[in-house]
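Structure first, then comments.
A selection of the complex's chains, in situ.
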Amino acid sequence: MKYTVAQIAQLLNAEIVGDASLEISTICKIEEGAPGGLTFLSNPKYTQYIYSTRATAAIVNKDFVPEQEVPCTLIKVENSYLAFAQLLNFYQEQQAAKAKTGISPLACIAESAQIGQNVYIAEFVSVGEHAVIGDGARLYPHVTVGDEARVGARTTLYANVTLYAQCVVGDDCILHAGSVIGADGFGFAPQNGQYLKIPQIGNVVIGHHVEIGANTCIDRATMGSTKIGDYVKIDNLVQIAHNVEVGEGTAFAAQSGVAGSAKIGRHCIFAGQVGVAGHLHIDDQTTVGAQSGVTHSLKSGVYLGSPAISADRERELIVYRRRLPEMYEQLRKMKDNQ
Amino acid sequence: MKYTVAQIAQLLNAEIVGDASLEISTICKIEEGAPGGLTFLSNPKYTQYIYSTRATAAIVNKDFVPEQEVPCTLIKVENSYLAFAQLLNFYQEQQAAKAKTGISPLACIAESAQIGQNVYIAEFVSVGEHAVIGDGARLYPHVTVGDEARVGARTTLYANVTLYAQCVVGDDCILHAGSVIGADGFGFAPQNGQYLKIPQIGNVVIGHHVEIGANTCIDRATMGSTKIGDYVKIDNLVQIAHNVEVGEGTAFAAQSGVAGSAKIGRHCIFAGQVGVAGHLHIDDQTTVGAQSGVTHSLKSGVYLGSPAISADRERELIVYRRRLPEMYEQLRKMKDNQ
């Protein structure tokens, strides 16, 4: 990659403050900038670094006004974070030209499987009977695609991903290493003091443009389908139980979990280590703070705590709880004075 | 599958209310029923759906009395959930006839390993020296069975399961994809400001009829064995540390964890994201609510909170905590009035 600041500004429809002729050869963090490097400033916590960065140019928000001299050229855009993301995507598309293709002779593909055009199937991949692999899909080493499972076009399955039989992944998805789609839901009926397993005869259906983190698990439905909507983004080590439905554009941070049959709305955000109990309904555009425990259905809003309540109220209670010793002491004194 | 309602009722020893001659060709959820479908009603939350289901027949509890007309035939049994589970098992047994068998030429099996009758060993399975695979065991692609490890009869190891050397899994178990049995326990002795690794020379011994979820980890003992009793059911992403012992019929929901050397009784239930500290004793038939943190040994009972206390008391404290602002205000007023 070799571009001038002017070329990049043109790509981003941006305004330049400084030398437009400088050459950019790499992308770098603002606090670790190097000559030839392009960085960006979005989080105000990092503003301090722009006055000392060694980067050649920085993408900043239009409304950024330096409080002192800045040692690099500024590329001013509406939304610096978004512009930087676009640039990284542009960079990665160019890298993609070098991407691996072809089907390894060391893959094991059932004769009845249907394989699309321009796929990459690595060594030691297993593709089951009647499975379907879409055009341009990419399967890294040790991926297992079960019988009758389907992988959409341009979808990437990194190493060790397991897609159980009959499960479906849409187009343009990314499943990271070790993720498991379609293991049996955790369903047992108590019988004579033991558990009788409830066979899990449903599947998992994942939409398009979904990203699923490393070692995340999405269980197959008892009957019907566990459903993950389009544009859902799931981080690492997340648990999605059987028969859960997740609406379009919802995001789960790492180590969060959703119990069986919960219905999660669209454009919700679940922070890290959140738990959602089974059979609940979560409205669209609901946000739940880290480590919260959702024990009842939620209307759109922001929630926090275990059990989760309105975030404002929980934050208030956290403050009041810290006054408990003082309150106790006051009470004791009043009692003594009576 | 094609049965009449009458045939199914006979199988379940059930009473029929409605047309016994109707034909059933599939199993379905009550809210998504379709003609030819058989569903069930157990959770009272779903009662509303029985008045509008498109299913042909529904298994219900004997004591269910409809409040309005029901559009399907009712099959009345003692315990509808259990009856449905039995039916699903019956269905799955029929499916099992189609199950894969045989040993793939692409598996890698040590010559000294001992392989039972009627096994399924998929491509890319690795079986170590002196390992033992029981009759009817099923090993999916990318399973690793370490040296001297043992897999019981009729046990299924799904894709990517790792059974470390010397570990033992009993009969009729199911280990889901990505589960890791026998990794080193987390044991270090501080020495000169660093950690000296304590070699973990024990193993894991899993009983019969145990189910273990996807990406769950059970560590090998420092010495002796980490022990999982018969009929234990463990969900996904659970952590069982070294030298833990789990009694018969105990269940762990997803993302729960037990620290080293804890002794867990029989028929306990740990809900999602629970943590249990090391070296504790948990009595038989103890239930611990979601996200609780168990910091001391527990007598039989129901517990909640972090740190976990009696669930009744914790629920009471949750309510009182919400009165804190009101209490604080009252105190302030009283003080002002003094």
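So that you can tell them apart, the chains are marked A and B in the order they are listed, and the count of residues begins at 1 in each.
Convention: contacts are C-beta pairs under 8 Å (C-beta built on N, C-alpha and C of every residue); 3 or more make two chains touch, one makes a residue touch a chain.
Keep in mind it's a predicted model, so treat the numbers as computed, not measured.
Visitor: With 2 identical chains placed here, how many copies of the sequence make up the full complex in this file?
Guide: 3
Simple rule for what comes next: only the chains that are shown with their structure count from here on.
Visitor: Based only on mean CA positions, could you tell me how far subunit A sits from subunit B in angstrom?
Guide: It comes to 26 Å between the two C-alpha centres.
Visitor: Would you mind writing out the residues of subunit B in touch with subunit A in their complex?
Guide: 27-29, 32, 43, 45, 79, 81-82, 84-86, 88-89, 91-92, 104, 106, 122-124, 140-142, 158-160, 174, 176-178, 209, 211, 213-215, 231, 233, 235-237, 249, 251, 253-255, 267, 272-273, 290-291, 306, 318, 321-322, 324-325, 327-328, 331, 334-335, 338
Visitor: Taking the complex as given, what residues does subunit A use to touch subunit B?
Guide: Residues 108, 124, 126, 142, 144, 146, 160, 162, 164, 178, 180, 183-184, 186, 188-189, 191, 193-199, 201, 215, 217, 219, 222-224, 237, 239, 241, 243, 255, 257, 259, 273, 275, 277, 279, 291, 293, 295, 306-307, 309, 316-317, 320-321, 323-324, 327, 330-331, 334, 337 of subunit A touch subunit B in their complex.
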